[in-house]
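As structure tokens, the structure follows; a few thoughts come after it.
The other protein chains are all here in position, but one chain of the complex has been omitted.
Order of writing sets the chain letters: A, B and C. Residues in each chain are counted from 1.
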Amino acid sequence: MRSYILLFISIALVNNFILAKFLGLCPFIGVSKRRKQAVGMGLAVIFVMTMASAVSWVVFEFLLAPTEHNLFYMLMGAGRPASDFDFTFLTTIVFILVIATLVQMVEMFLMKVIPPLYESLGIYLPLITTNCAVLGVALLNVKDFGIMNSLSESFAKSVLQGFGGGVGFLIVIFLMSGIREKLEKYDIPPALRGAPLAFICAGLMALAFMGFAGMGQ
Amino acid sequence: MKTFKSGGVHPPEYKDLSKGAALERMPAPSVVVLPVSQHTGAPSRPVVGKGDKVSKGQVVAEANGFVSVPVHASVSGVVVAVEQRPMQNGAVCDHIVIQSDGLDNWAEGTGVKREWRDMGLEKIRAAVRDAGVVGLGGAAFPTHVKLSPPADRPIDTLILNGIECEPFLTCDYRMMLERARGIAEGLRIMMKALGVNRAIVGVESNKQDAFEKMRDTVWADEGVRIELLKVKYPQGAEKQLIEALTGRQVPPGRLPLDVGVVVQNVSTAYAVYDAVVEARPLVERPVTVTGDGVARPANLIVPIGALIKDVLVRQGLDPKTKKVVLGGPMMGIALPNLDFPVVKGTSGILAFKKMPDFMPGPCIRCGRCIAVCPLRGMAAEMIKAIEAGEVERYEELHVLDCMECGTCTFECPSRRPIVHYIKKAKAEYAAWKAKKK
Amino acid sequence: MLPPVIILGFLGLLFGIGLYVASRVFRVTVDTRIERVERALPGSNCGACGLAGCHGLAKAVVHGSADVTSCIPGGEHVAHLVADIMGVEAKVAEKRVAVLRCQGRDVGDRFIYEGIATCQAANLMHKGPKECIFGCIGFGDCARACSFDALHMIKGFPEVDEAKCVSCAKCVAACPKALFELIPLSKLVHVRCKSLESGRAVRKICKVGCIACKKCETVCEFDAVHVKDNLAVFDYEKCTSCGLCVKECPTGTIMSYRETRKGLGLWPVKNAVSGES
Partner (left out) sequence: MEGKEEMSDTILENKLIVGPAPHLGTKDSIPRIMWSVNAALLPALFVGFMNFGWYAMLVVVVSIAVAIASEAAAQRFRGVPITVNDGSAVLTGLLLAMCLPPNVPLYIPAVGSAFAIIIAKHAFGGLGCNIWNPALAGRAFLLAAYSGSIVMPQWPILKQAFRGSILGVDAVTMATPCLVLKDAPLAFFGKYSLGRLFLGAIPGSIGETSALALILGASYLVVKKYVNWRLPLSYILTVMALAALLPQAGDSGGTISIWAGTLTVGAALARALAHALSGGLMIGAFFMATDMVTSPLTSKGQAIYGAGCGVLVALIRLYGGYPEGVCYSILIMNTVVWLIDRFTAPNFFGAGRHAAKNA
């Protein structure tokens, strides 16, 4: 149980997707102008990353990875060793397919069930589809917890990494939106208004969050 | 010693400039200009025209509506003109200009002594209203309205405000020293008019002799107690005084009578005594004339309507004066020229030669304006919202409940004109609200 | 070689069907015209139409609660675009332009002003530092309010760039002296003063102010100008921009915009009296 908490803290704060891994920067800069939108975006990312981690783990474990419970090994692998059925070279393309479908579903679901959230987030959902954080978490899951002895542990850790990554995204985008709302009122040099200053803030925030480096090992 | 809980500043007092000068009656000036809206409430209607002869104390403009008081001639003479002119707060209204004939004879019916103890409640309130008595502390709210609270709001305490926390001003101090008896009599009259048996007199501890003088004149009355309060600006503000003396806090947007209290200034008490017992209308008031631009600082009893120019020239105005302020330095209004008259709400005329420079710098978020605000408002946040023009946030930030006492601007190390921003915001909000309806 | 093909093919098929089912289950009818109208609007969210930005106006137009021509900055061009999308005819009001009712560039000061350098704030201090309490204070609130770069402070005094002005009325709201008025472009002659002071008082403080000499009133053949409270006021219905009063006005308060507007090619108006355009 303790290792799960440490994993959660380390993925949410220590190697945060935005500030340490520098993934998912375009929605981070694009959506962090208003606090309400930022929180909405953060929640959507948490939902998508968690779902993506779960689905991508299942697809990887049962279709791509050269393990006993690989579907093809079970069907056709009578005499041959499991390692013949190693389709991990397909991982990236399959994951993109999975995530795109997932986000499409989320967009339809939101439009139907929570129109106001869709109203404020409408254009950003396609942004999440191509969001490198979501694809990143899926690939990282595979790299860190791909092939482990106990299936349940690997699944739990992957989903937790997805969820933790989403929470980290929400924390940082929420803080950034508060700062950017405050900065709107200042006399910022014209050349830096808008995104340039957002990048400077992100840089300084990344410098600050370097303090968490090495924690939770 | 009691004081209000949060905030407050200690500006230098500068009171010793005019502290020693005894009350001195100023002779009737040659011209008197009487605006019709010298009080909070509906402006009164002029009843005299060009060329009419008026005697001192005669009604020249009658009250219109309940929250309004008549205006009386402060000199005898001939009405020279009734014309529209700008007031010191920028509003434009009718001004009655009277050329004095130097005789100073009172209108008949004034000055006949009356015994207030056998006058009924209504008679006292009518006498106060007909004499045109308003709050002399600066708000100039018609006193008879305060003395007749609505039935559903019981009043249990009358507070007499002898704080005078504004720097430079010493007229209330001299009134307490020299006219304590009249003030005490006025206090008893007001207690009767309000039907209240508990009164507290508040005096700041930098006026020790005035405190003793008042204590000796009122200790005999049962139900009246006198308190010495710490020297802290704005101790004399209504809400702060009520919190200091009774611990009750007047909610934002509400009046003292909502917490069962009425606050009156000491000079107002004397004016009530003058009106009810001496049957003399409010035609003169104590004014402190001081500042480094005045040769002979003094506490004058000035006829209402006398021009600022005449008063200042009489006390020796230095031509190098850079700024003339009506009222106290913390809340007073700077005048563009000297042709404004002394009105019922004028408690001080200040002439300054040396002025601190007011070049505003950036806000460095030091938080001092928040620490000193007696109403615990967030001045730094207010300015940010006002500069960004977010009118819808003004209500939530209580911009509209600010009493513009000036402590935040006084305390700001970066000289930012916070009160000016708030004044602008209030005007902006009124226009926005009107447009929204 | 076979399994990769199966994997991708199978997954593609599975997700395709899934998405189809989802799109059936989560069907929401959205009027696509709202987006198309919004794209046609200028998108500056100036609020001149009285609605919450261009998206608000698009929704109102589609729901019929706002007229197709209600986007003022968009003017004729946008009105036609929106009308086509909605399939209705666009009755476009005449283009209007902001006119500044003051020329008091070099009016002196009554006092030295120390406070916030905005017209709104200065106006609270005895109606502003200028000798003329009706005239322009010159701190540039209007120029800051204009989001179409049509108003600039030149040597401390506002200048309207009529080519760029889209009559969104932001300057009208920003000026505490209410010196801006939106007047149709076809009207070429305007009184550049708003002072109600007596002629004698105006002559002392401003060389280009209206001194209520009533010459314009007498010379006007169309009874279009009257002097009320010491100020010449135009009745734009009757005024034919003939310019007779411009020559009569001794202080040059009444100005003709014919040359400047012709120069900008904005509106070649035929002069009703002299016939030259």
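Just so it is clear, contacts are C-beta pairs under 8 Å (C-beta built on N, C-alpha and C of every residue); 3 or more make two chains touch, one makes a residue touch a chain.
This one's a predicted model, so the numbers in the text were calculated from it and none came from an experiment.
**Student:** When the whole complex is taken into account, which chains on show are touched by the absent chain?
**Tutor:** The omitted chain makes contact with A, B, C across the full complex.
**Student:** Given the contact definition stated above, which residue among B:V277, B:A334 or B:A425 touches the chain not shown here?
**Tutor:** Residue touching the absent chain, from the options given: B:A334.
**Student:** Determine which one of B:R215, B:K230 or B:K309 touches the chain that has been left out.
**Tutor:** Residue touching the chain left out of view: B:K309.
**Student:** Just to verify: which one of B:P281, B:G345 or B:G377 makes contact with the chain not shown?
**Tutor:** B:G377
**Student:** Against the chain that's been left off, what residues of subunit B make contact? List them.
**Tutor:** Contact residues on subunit B toward the absent chain are 6, 9, 11-12, 83, 85, 167, 239, 243, 248-252, 254, 258-259, 307, 309, 312-313, 317, 319-325, 329-339, 350, 352, 355-356, 358, 361-368, 370-371, 374-378, 380-381, 398, 401, 404, 406, 409-415, 417, 419-420, 423.
**Student:** For review purposes, identify every residue of subunit C that touches the missing chain, sorted by number.
**Tutor:** 109-116, 121, 124-126, 129, 200-201
**Student:** Which parts of subunit A face the unshown chain closely enough to count as touching?
**Tutor:** Within subunit A, the residues touching the omitted chain are 175, 178-179, 182-183, 186-189, 192, 197, 200-201, 204-205, 207-216.
FYI, only the chains that are shown with their structure count from here on.
**Student:** Would you identify the chain whose Cα-based centre sits farthest away from the centre of subunit A?
**Tutor:** Between subunit A and every other chain, the largest centroid distance is to B.
**Student:** If you tally the C-beta contacts for A-B and for A-C, which one comes out higher?
**Tutor:** Of A-B and A-C, more C-beta pairs in contact link A-C.
**Student:** Any idea how many Å lie between the Cα centroids of subunit B and subunit C?
**Tutor:** Computed value for the inter-centroid distance: 45 Å.
**Student:** Just curious, how far off is subunit B from subunit A if you go by their C-alpha centres, in Å?
**Tutor:** The computed centroid separation for subunit A versus subunit B comes out at 65 Å.
**Student:** For subunit A and subunit C, what's the span in angstrom between their mean Cα positions?
**Tutor:** Taking the mean C-alpha position of each chain, the two centres sit 48 Å apart.
**Student:** Please give the residue numbers of subunit C that touch subunit B in the complex, ascending.
**Tutor:** Going through subunit C, the ones touching subunit B are 110-111, 114-116, 118, 120-121, 124-127, 129, 133.
**Student:** If we count contacts the way the header does, which residues on subunit C are in touch with subunit A in the complex?
**Tutor:** Residues 3-4, 6-8, 11-12, 15, 18-19, 22-23, 25-28, 30 of subunit C touch subunit A in their complex.
**Student:** Quick one: in the complex, what on subunit B touches subunit A?
**Tutor:** Of all residues in subunit B, those touching subunit A are 384, 387-388.
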